[in-house]
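Only a single protein chain was left out; the remaining protein chains are all shown in position.
Labels run A, B and C following the written order; every chain starts at residue 1.
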Amino acid sequence: MRASAGEHGETEKGARSVPGRGRAPRRPLQPLTSRHGRPAGTVVDIDGVKVGLAELAIMAGPCSVESAEQILRIAHEVKEAGATILRGGAFKPRTSPYDFQGLGKVGLEYLLAASRETGLKVVTEVMDPRDVELVAQYAHCLQIGSRNMQNYPLLREVGRTSKPVLLKRGLSATYREFLLAAEHIMAEGNGQVILCERGIRGLSTELRFTLDLSAVPYLKGETHLPVIVDPSHGTGTARLVPAMSRAAIACGADGLIIETHYSPKDSISDAAQTISTAEFAELMRELATVATAVGRKCRCQ
Amino acid sequence: MRASAGEHGETEKGARSVPGRGRAPRRPLQPLTSRHGRPAGTVVDIDGVKVGLAELAIMAGPCSVESAEQILRIAHEVKEAGATILRGGAFKPRTSPYDFQGLGKVGLEYLLAASRETGLKVVTEVMDPRDVELVAQYAHCLQIGSRNMQNYPLLREVGRTSKPVLLKRGLSATYREFLLAAEHIMAEGNGQVILCERGIRGLSTELRFTLDLSAVPYLKGETHLPVIVDPSHGTGTARLVPAMSRAAIACGADGLIIETHYSPKDSISDAAQTISTAEFAELMRELATVATAVGRKCRCQ
Amino acid sequence: MRASAGEHGETEKGARSVPGRGRAPRRPLQPLTSRHGRPAGTVVDIDGVKVGLAELAIMAGPCSVESAEQILRIAHEVKEAGATILRGGAFKPRTSPYDFQGLGKVGLEYLLAASRETGLKVVTEVMDPRDVELVAQYAHCLQIGSRNMQNYPLLREVGRTSKPVLLKRGLSATYREFLLAAEHIMAEGNGQVILCERGIRGLSTELRFTLDLSAVPYLKGETHLPVIVDPSHGTGTARLVPAMSRAAIACGADGLIIETHYSPKDSISDAAQTISTAEFAELMRELATVATAVGRKCRCQ
Partner (left out) sequence: MRASAGEHGETEKGARSVPGRGRAPRRPLQPLTSRHGRPAGTVVDIDGVKVGLAELAIMAGPCSVESAEQILRIAHEVKEAGATILRGGAFKPRTSPYDFQGLGKVGLEYLLAASRETGLKVVTEVMDPRDVELVAQYAHCLQIGSRNMQNYPLLREVGRTSKPVLLKRGLSATYREFLLAAEHIMAEGNGQVILCERGIRGLSTELRFTLDLSAVPYLKGETHLPVIVDPSHGTGTARLVPAMSRAAIACGADGLIIETHYSPKDSISDAAQTISTAEFAELMRELATVATAVGRKCRCQ
């Protein structure tokens, strides 16, 4: 996965020495993320599912992959409701080291099995540059989580793959920092980047995060990359997910990534912000109407 | 305007001594803002224009009243586009003491004249408890600005009038503090309060403020009061106003308050966030479609 | 108290009409707060107690004046420990309308009585422009609270008195906004302004506010006005008050305002951030040492 020639070269002595890592790529005339000269916008292709066209890209699934049965059942239910991409964490970044850290490789296998049975594409997080090659064998789209938005070795590593990357905004990242994180990926040669607004920290309110929807039209004005929204982390509150999903579409988001589970209260992680698959199906019908109102399309039953 | 009996009583010596002001009203069983027991929601009546019904309440106009001609022309143009309430500042809170402070009473007269000619209702800010009586003679709805959300003498004073109050959220107010500011008004006997999300400070991004749209569904779940959104101050950026107006309606706002001017660049204040009246008319058509998609109505040409 | 000539003039018709209020004062060549041309710094004189000299100004007392006995006992204890200014709220801004709102005029009388017996000067908050004249009859220094930092009618009213003003920073005010709030006071002719850093909102941590001590050296570089720190509100946590008081002095603050009570747990308001008068006396001894280390002086037993 790591380009050993240009990167390590002949000065490399041992397996882990990385003398060339400090070398910066050459600065292009325009940032690679810049909208200038690419008015049509980039369409990211997740193994056939397009992100950035009139049809919205809806990613849905549980916070964590818990078992083969769980992920398969949710995959069937969200596909039925109209989603085309399955989300689910196999490698989980957890604030406490003692919390469930995900099923790891086994989780990836369950995701791929669910994908094969339903036709949904898989997006899942990768946290460690050493796992990029592994995760890329299973996932159709690599997710970089908020905590890792400025983990540059990881950004470079996914930038060297040919997989689309879903890049989540850091909790206190400015728009410029967000775009420059995408630039780190693109500078390595991978132009298939989707930006995801997922709530910021700042003023402490009664909610976990402040979903900054102004980011959507702002970013769409600055970059040709697709922009999606995560209303689940962005509000931390299941009852607000439908309203904020509608708002995201109304202000121009190219898609959504939503945490859903057939039984949210039994979810191992993020139960408070997870909607039921029944609520998700209902939400999809609402989104179809809003999408039409703003000239987009949303597949639903 | 001020209830002199209960408030001042016999201990009052001079016109300005207020010995009884410290007495708190009796705490009700439920906060007066609480949704409990009022599932239908409050409909605020601005001299015949209703806020809180299926039909959206659209307030539009310039940042500042600049002249009789300016406010009249804008009033005609926003009415034509579908607005029913005219906004415009006569008493302006300005960060610098050397900036234009508004036309004062003359501005109120121009607003009322424009109202009489167009039938639009007037909402305008009052900053000083001593001006409440004056402003209430001209305005159909009294606006409390963000800087004054916790100016309790002012809240109490508008709470003693019979005019509807548009209460803007403070720049760093939690939802609880916002609701308790409304409670200060309601505890004085005035139940006609409209809440307005207008952007918060917190994380510094490229925008002046972060429009916190999650406040809309959150507050609608907590209170029976109508909730509207100010996308002009909320983004500080004219080009983002249409998208964020659509989003506000999609997530359940009962209305909008928008800064507009026939020639934004000539606006004395807030030029960067003011859209043209032509853009406003275009926006109203977009909003009508979004409103329908979420089961609301929006009057437009 | 209000300058009726220039302000109201002959155009004034009724007692409450204020046609001239909108007129801005003439912009000076330099902001009145600017350090330029006043390298020595302003020394504010609170009826003989100086703020801005080598000797630190220590203001101490309870959150609220509760009774004549309470304020007198605390006054004696803080004087004994070395304080020269007595704080205590008579008009209290409270988030909820149903909480204790202060004793009002009676509280002012208790403060003045305690001042007469101990020789301490009184600083107390004024919230309503209509109360400025009343409060100025009792207090030696008028406090503008954080919620009112941008309450311009109030700033103008205290700017028309000859009393020193303690201006607290708003919860989300930038330094520029803070200095311009002082400018509103100074533009009315009152140059006796003390700035007070008291914690900001922003990132939500485990503490109520984030005490922004960088404001002290930053502001001292920008303005000739004295700058003091409120570690009680700034941390919201009694156990952090001593450390943050020491830090404030070490980075150049001209004084402190500290909430203290002989029995913090019995304090009607702000109990969690109130230190005991015994702890206050101990803190004063620590401060004397730190003050000496940075070339200042602090009076203590």
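Rule of thumb we're sticking to: a contact is a pair of C-beta atoms (placed from the backbone, for glycine too) under 8 Å apart; a residue touches a chain by one contact, two chains touch by 3 or more.
Quick caveat, the model's predicted, so the values are computed rather than measured.
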- With the full complex in mind, choose from A:E77, A:D131 or A:E259 the residue touching the hidden chain. A:D131
- Please give every residue of subunit C in contact with the chain that is not shown. 172, 174-176, 200-207, 210-218, 221, 234-235, 237, 239-240, 243-244, 246-252, 286, 289-290, 292-294
- Note on the structure: Those residues of subunit A that touch the unshown chain are 1, 16-27, 90-107, 127-131, 133-134, 147-148, 150-154, 171-172, 176-177, 180, 183-184, 187, 201-203
- Task: May I ask you to list the residues on subunit B that touch the chain which is not drawn?
- Result: 172, 201-204
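Keep this in mind: only the chains that are shown with their structure count from here on.
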- Can we say the copies subunit A and subunit B touch using the same residue numbers, with more than half in common, or are the two sides different? same
- Item | Euclidean distance of C-alpha centroids - subunit B vs subunit C, Å | 31
- Query: Using the average of all C-alpha atoms in each chain as its centre, how far is it in Å between subunit A and subunit C?
  - Reply: 49
- Cα centre of subunit A to Cα centre of subunit B, whole Å, reads 38
- Note on the structure: Multi-chain touching residues of subunit B, meaning two or more other chains, are 172, 176, 201-203
